[in-house]
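All protein chains but one are shown in place.
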Amino acid sequence: MPIRAVVWGENVHEQKNPVVAAIYPDGMHNTIARALAQEGDIMAETATLQEPEHGLPAERLARTDVLLWWGHAAHDAVSDRVAERVAQAVWAGMGLIVLHSGHFSKPFKRLMGTPCNLSWREAGERERLWLASRNHPIAAGLPDHFVLEHEEMYGEPFGIPEPMETVFISWFQGGEVFRSGLTWRRGAGNVFYFRPGHETYPTYHDATVQQVLRNAVRWAHNPAPRVAGDPTRAPNVPADKAPEPVTERGPKLHQPGEEGYR
Amino acid sequence: MPIRAVVWGENVHEQKNPVVAAIYPDGMHNTIARALAQEGDIMAETATLQEPEHGLPAERLARTDVLLWWGHAAHDAVSDRVAERVAQAVWAGMGLIVLHSGHFSKPFKRLMGTPCNLSWREAGERERLWLASRNHPIAAGLPDHFVLEHEEMYGEPFGIPEPMETVFISWFQGGEVFRSGLTWRRGAGNVFYFRPGHETYPTYHDATVQQVLRNAVRWAHNPAPRVAGDPTRAPNVPADKAPEPVTERGPKLHQPGEEGYR
Amino acid sequence: MPIRAVVWGENVHEQKNPVVAAIYPDGMHNTIARALAQEGDIMAETATLQEPEHGLPAERLARTDVLLWWGHAAHDAVSDRVAERVAQAVWAGMGLIVLHSGHFSKPFKRLMGTPCNLSWREAGERERLWLASRNHPIAAGLPDHFVLEHEEMYGEPFGIPEPMETVFISWFQGGEVFRSGLTWRRGAGNVFYFRPGHETYPTYHDATVQQVLRNAVRWAHNPAPRVAGDPTRAPNVPADKAPEPVTERGPKLHQPGEEGYR
Partner (left out) sequence: MPIRAVVWGENVHEQKNPVVAAIYPDGMHNTIARALAQEGDIMAETATLQEPEHGLPAERLARTDVLLWWGHAAHDAVSDRVAERVAQAVWAGMGLIVLHSGHFSKPFKRLMGTPCNLSWREAGERERLWLASRNHPIAAGLPDHFVLEHEEMYGEPFGIPEPMETVFISWFQGGEVFRSGLTWRRGAGNVFYFRPGHETYPTYHDATVQQVLRNAVRWAHNPAPRVAGDPTRAPNVPADKAPEPVTERGPKLHQPGEEGYR
């Protein structure tokens, strides 16, 4: 059964900026979705900011294995409710791949708990991505390094929690470095951040970048059934249901059957 | 120069519940503050929910080295603005020690990016804390294990990101286990979660628990000057300021001097 | 194509101790291998200490996807050469699952770089394993906790490097806890340690334990081709082969084409 991916695109600059529109006439989300579907094991749909609920109603997230997120100019236009829904889906087991300027998106900042800030420069300079974790599934089929001739620079320090794994590190012509491929686990969900993808360059048409995205979808996919019910619940286990016999003693705050404070 | 600690107490059950009031007549925050000050190298003040801005105006956080946080019944009464201010102070270098039911506090959930949920039982059962990281500074002077005869049970799975270090793991009489001492770094700030401390038991009068709290304050203290300015800023580095000579090429979104999107 | 697993068994107590022989008449390795093969996606063979090169010549490791290792009484009888060969295979991409008393085996200690010590008690007591990482692939299909009625106790502190992920934590009747399911990456290889499996109890006949082992083999399997050549080589990249133009300057130690020191 193919992996069900949804590519979320902000779809703002594609509509307003002629340069971006020329590179991605169908929108970046459609270019990415087509790349994902290319080897047959991933079924890729799209969703955009402009759709009702940004194209991400709860039922749709429930049947999405991996969500990819590209946003830049309109992070604030994403509703808090949808951002929280995405975080909850990740905790319950949905994979999330955050792309480029999505480092400042609401779902990513929500899941990291840090500013996710960095330094940047838009000069069309050369970026070279180096593999830091040899044979990592996200790097399947890749050489030890590859080049994107024109990219925006992102520089360290990158305001993120220490990752589970550092997969790629970027070299920039102008003298900076950046951890450009990083993994985390959040609840039952796998999260991958991948740096390249400035909208004024044809990055998502690059064959190696497309390979990374397919690999990342496969890696982020957790085949286990989604965590049932509310992934944030904190169940009470009363004394008579304890795994080992235990007798209540001492004073209590809570009456039997009462919910805990949240 | 002594470390400047502030113990934040919700101060609700101490006022309403006679059991809690009898154990902590001055409030839990004052008991904890006195314990911190005991060896002279920590200067401990308190702050409570009921004070203006919950006792945590920006200027006070700016001169706080380590904040300790105990809350339970009134997490929602903490304003989002103060919770965000605490997170920003941590990113800028303030240490944060989250106690017991503070696992569901706004600042902790904000910094973890996960539900921070768990299972629980209020039965006054025995808890035994085991050291998992021998000679960790937070365990200075401690034996390999110690017992709290009456505690609330918290059980795994604990909905947190994988920690930087696992310092303590708890055994419970009723059959559960819990990672009860955990460290993370968030920006320039050190974060420690310490599980024990249910308000109907005299946990914070326990000498070993007090030793852990003092150790944790010393560990969490980052003596570096706080990150200057806004810890979330993302500075532009224009081409003519790049560390290596780089010539702008290709199309651009941004005009010179323009701020990036957030 | 099925995953190719090899179960390495020390095969000493099965030959000498009537209790162990009665529980595992074909040896523990054969019991484990049969459990692995049960769902058809894993092809499981065995190897033992007594075979030439302990059943692990280089060619065999080269075509092994995942090696499982159980040893106890005869760690020292394993040749250093074979232990190093196993480590090299892991660095090149072979998965390794270390079982129970294998915490003191040469390959595990070699890969961890720590003593891997613990406290222990052989009293046939109850062990309850708790899931600490909900929906982790190694826990697929498992409940939040499960019980082994008779097991040896292993207690913290466990002398290991902080793991990549804590999957299981054990509760013991006698009052101890232990991180009993842990993951690491070493080079291109995935490593999993799983605690249960004392030879005088029927642990490897337990259906849940067998499920964990199958899950772990699937998780540890890195489908990427093995790292080509020597996984420890440190290639020189001379100035005229540098990715960016660079001119040699300053004094040098090495002549062109010379190998580096090791």
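Each chain carries a letter (A, B and C) given by its place in the written order, and its residues are counted from 1.
One rule holds in what follows: contacts are C-beta pairs under 8 Å (C-beta built on N, C-alpha and C of every residue); 3 or more make two chains touch, one makes a residue touch a chain.
Predicted model only: the values in this text are computed from it and were never measured.
Chemist: Looking beyond the chains shown, say which of A:24, A:171 or A:194 touches the absent one.
Modeler: Selected residue, touching the omitted chain: A:171.
Chemist: Which listed residue (C:29, C:54, C:75 or C:195) would be found touching the missing chain in the intact complex?
Modeler: With C:29, C:54, C:75 or C:195 as choices, the missing chain is touched by C:75.
Chemist: Per the definition of touch given earlier, which of C:143, C:235 or C:257 contacts the omitted chain?
Modeler: Residue touching the absent chain, from the options given: C:235.
Chemist: Residue-wise, where is chain B in contact with the chain that is not depicted?
Modeler: On the chain B side, contact with the omitted chain comes from 93, 128, 133-137, 140, 145, 147, 164-165, 185, 187-188, 222-224, 227, 243.
Chemist: Tell me which stretches of chain C touch the chain missing from the display.
Modeler: 13, 17, 19, 72-76, 87, 91, 101, 104, 110-115, 117-125, 150, 153, 155, 159, 161-162, 164, 173-176, 184-187, 199-201, 231-239, 242-244, 246-254, 260-262
Chemist: Take the complete complex as the reference. Which residues in chain A touch the chain that isn't displayed?
Modeler: So the residues of chain A touching the unseen chain are 128, 130-134, 144, 155-159, 162, 164-166, 169-172, 175-177, 179.
Throughout what follows, only the chains that are shown with their structure count from here on.
Chemist: What angle of turn lays chain A on top of chain C when you fit their CA atoms, given in steps of 5 degrees?
Modeler: Superposing the C-alpha atoms of chain A on chain C needs a rotation of 180 degrees.
Chemist: Pick same or different for copies chain B and chain C, depending on whether their interface residues overlap by over half.
Modeler: Same, since most residue numbers here occur in both copies.
Chemist: Rounded to a whole Å, what is the gap between the Cα centroids of chain A and chain B?
Modeler: Using C-alpha averages as centres, the distance is 27 Å.
Chemist: In whole angstrom, what separates the CA-based centres of chain A and chain C?
Modeler: Each chain's C-alpha centroid was found; their separation is 31 Å.
Chemist: Indicate the residues of chain B shared as contacts by at least two other chains.
Modeler: 155, 159, 162, 164, 175-176, in rising order.
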